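Omission of a single protein chain aside, the complex is shown with its protein chains in their original locations.
Letters A, B and C mark the chains as written, and numbering starts fresh at 1 in each.
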Amino acid sequence: MSRRIYVNGAVWLLLLTAALWLPLIGGYMALASRVLVYALAAMGLNLLLGFTGCMSFGEAAYFGLGGYGTGLFLTHLTHSTVLAVIAGTIVGGLAAFLFGPLVMRRRGIYFAMITVAIGQIFYFIAERWNSFTGGEDGLAGFSRQPLHLGFAIVPLDAVAFYYFVLFFFAIGAGVIALLLHSPLGHTFIAIRENRRRAQFLGIHVERYVWASFAIAGVIAGLAGALNALQNNFISPINLYWVESGNLVIMAVLGGMRSFWGPLVGAIIFVGIQDYVSSYFPNNWETFIGGLFIVAVIFFPNGILGIVRRRMKAA
Amino acid sequence: MSLLRLTNISRVFGKLVALQNVELEMEEGRLYAVIGPNGAGKTTLFNLISGFFPATSGEIWFDGRQINRVPAANRVALGLVRTFQITEVFPELSVFENVRIGVEAEARCSTRPWPGRALIRQINQRVEELLETTGLSAQAGRIVSELAHGDQRVVEVTMALSRRPKLLLLDEPTAGMGQEETAHMVRLIRDLHVRQQQSILFIEHDMDLVFGIADRITVLNYGKVLATGTPRDVAADPLVQAAYLGEASA
Amino acid sequence: MELLLFDAFNGLIQGTFYALMALGLSLIISLNSVINFAHGGFMVVGAYLAYTLAPYIGFWGALFAGPILAGFIGIIVERTLVRYMYGRPDPIYSLLLTFGFALIIEDVVRTIWGAQGLPFEIPSALNSPVSTTYFFVTGYRLFVIAAIALATIALFAFLRLSRFGIRIRAGILDLETVSTLGVNVYLLRSVNFAIGTLLAGFAGVLAAGILQLAPTMGDDVIMATFVAVVVGGIGSLLGSVLGGLLIGLAAGVTTAYYPAASDVVIYIIMAVVLIVRPRGLLGQEGLFE
Partner (left out) sequence: MSTERIKLPVQRRTILKAGVALGATQVMSPFVIKALGETPVKIGWIDPFTGTYAALGTSQLNGAKMAVGEINKKGGILGRQVQILAEDSAANVGQATEKLNKLVDQEKVDFTAGGVSSAEAAAMSHAANLKSMLYIAVGGHVDTITGTDCYWNTFKLCSDTWMLSEALCATLLKKFGKRWYFCTPDYAWGHFLYKGASTILDQAKGTNLGNAVLPLGATDFTSALIKVQQAKPDVFVVFQSGDDFVNLMKQATQFGMTKTMAFASPLLELEPEAALPVEARTGWGVMEWWWDQPNQPHVKEFVATYQKLYKATPSGRSWLGYAAAHSFALAAEKAKSIKAPKMARAMEGLVLPPEVALEPNNPYYRAGDHQCMITEFVGEVNQKGKYPDLFTVSEELAGEKLAKSPADKGCKMTFPA
């Protein structure tokens, strides 16, 4: 119990002080923001993948929709960055909520395939609906606006934006943490552990899968909204199934059963991608592919899964 | 009024008739056993009662309601809770956590994302109470998959109890158990029956066990009811002796 | 109306490609229990190897040599990587492993053969229309249909008539029992994986006659292949063939009415199938759940 407090304290301390230590080890704030954005999306996905036991391979759809929601909101309606984030979150969450009933009955590979199907449908809509989404060229022409805090106007430069992202990351992570320690979270885990047992304890498994799917969608939408602001740009590629695969690998790499697993996975994945693609602009895909293979063969329980086992053994 | 009544139940899988015109009636507070050789349709019968799949024909009445079309999860809320022949637990969770799932479902708070402290206390108290009842308190913190087989089955029974069943359905509760474990399970079942007047319907293979504790017995063979009655009546039934006991003792 | 028929015919040609790809993928899913995301990669490898060999052994030689080499690489990959996935009940691992391998294939192909597309020459006898009215029915397209039909028939004959083929089919139904009967399951799975990748390589060589031979050639095909398998029913080889033809046809017909939707229509079909009849056209219930 107390170890968990130490771990959590250390994680938050590191995240809060990133601006101080990150440049020292060769990182930069935009990279840190990107790590947080993907970590948040992967943590949302992991609620579904690692804690409810549903293999979603279409989470990028809600990630991307969150981005489009934010981008379109900023383009057409408002200049409030915070409102735009909320709008994006709602768009992503609402889509997941509405499509939940279609996916909640499926299991295993079928769950993966129907989530892919829905994701790809959104992808093609975003790509073909030129007049609204900018189509293949993507949606540009919006940018994150300074924050009006009442007492001050804060321009969102790289450092400020990192803390802006961290703020929403904290909300998202906090919601997930609370959830996992609540009866609702217990029920999700029960479904992962044994669907049949859960059903014959009177739990309407499908409704809970729906709930988990919708919540994961909300989190993905929030992350997607932040992603759109990070790049001041959103394009259909953010909805593509490959992006979903990246989120899944982050969760698996870090540890699907661990709360912080996806964060660890995102740090490694985003970090390696950024680093390796700078040194091997032609061949970085081999490294990412190799990372997938190494992760799957050698770390099926993720980095944190190994850490946890070591500690248990000690 | 009877607690459970099956009228003219049949179940067909393709060409195979698993159950044929089964009648069964059970009063509240009874300890009722269903026996029969392998393939007699015992588990099929349980699956029909618990809503695993629907009956091909016939009616299932429970607590004054016809429940043919009630989904499995809702039957639990009505008070019909079952265990499985092959233990179904949440293997990677602790004993406490296993039971808590059921308690939370019973408290109708499974959907609560952030419960109050009072509720949490209530839930934990109830879990401990249940663990006390079934003698698992000492094991509360252990991961279920690491427990002995017999203990895992007790966990499953405890989980079932957490839903405060009006009727507890136990599918071969002593399957695969050693002597000691079996004795423990039998004691548990009898305790529940005697001390808490828990209505129990169970399937069993072990004849001695059934005749030792059941009030009433129904014998199934090839999907049909061969005999129903008190242990003594059933034991004396020539049909049963010929078809089942004869085989078993031979 | 005429145009619609043209598009339908054209869609069927596309469908035969998907069918051939789906057939290989389905074999691997059924017996190896591996979701092979690198299937598109093997298609590309087959095509490139054929391109490299063609100057020495001619188009016809390369048509066979390319796929066989792809199958050979398949065995190596199966022995060195894929085998670790056996016995892991969750398909997510094999999916991610092969996904990673697909990235590597694309990169390696680009490094060896260059990012620039390459011209793949087909025999000039096949490279012209068979009639002036139906100018879009070229000799090559008819050849492709015939070749894929032959390959499919040959595969089914192999699975029904040869001892090894019968063992593969038995293994698809119940691998455990087959292994208790003394069949070398390791060999069975290796060969099966190789057959699957060989079929992918064959599809690649045929496709290179119509599409550009480029490292990214397999990218779009892989998802369509999955759709074909799911629509046809996971675990059913015949279903995969039907699924492939069906989605090809659907994409073709959609092109006639609303070209912008020709990509998305296959996903709509898959979503509908999964909602209404999750086991697909000919699949068995409960596999891979």
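We take it that a contact is a pair of C-beta atoms (placed from the backbone, for glycine too) under 8 Å apart; a residue touches a chain by one contact, two chains touch by 3 or more.
All values derive from a computational prediction rather than experimental measurement.
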Residue touching the undisplayed chain, where the options are C:Ile57, C:Leu118 or C:Ala170: C:Leu118
Missing-chain contacts mapped onto subunit C: 3, 6-7, 10, 14, 84, 87-90, 106-107, 110, 114-122, 124, 127-129, 132, 135-136, 138, 140-141, 210-216, 220, 252, 255-256, 259-260, 262-263
Positions on subunit A contacted by the hidden chain, ascending: 28-31, 34, 53, 127-128, 130, 135-138, 140, 143, 158, 192, 231-235, 237-238, 256-257, 274, 277-279, 281-282, 284-285, 294, 297-298, 300-301, 305
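Please note the rule applied: only the chains that are shown with their structure count from here on.
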Arrangement of touching chains [line / ring / star / complete / other]: line
Middle chain, criterion being Cα centroid separation: A
Subunit A-subunit C separation of Cα centroids, rounded to whole Å: 32
CA centroid of subunit A to CA centroid of subunit B, Å: 43
Interchain centroid distance [CA atoms averaged], subunit B/subunit C, Å: 49
Contacts with two or more other chains, residues of subunit B listed in rising order: none
Multi-chain contact residues (two or more partners), subunit C: none
Residues of subunit B defined as touching subunit A within the complex: 50, 71-77, 81-82, 84, 88-93, 97, 100-102, 104-107, 109-115, 123, 156, 159-160, 162-163
Complex contacts: residues of subunit C adjacent to subunit A: 35, 81, 84-85, 88, 90-97, 99-104, 106-108, 110-111, 223, 226-227, 230, 234, 260-261, 263-264, 267-268, 270-271, 274-275, 278, 288-289
List of subunit A residues in touch with subunit B within their complex: 178-179, 182-187, 189-190, 193-194, 196-205, 208, 211
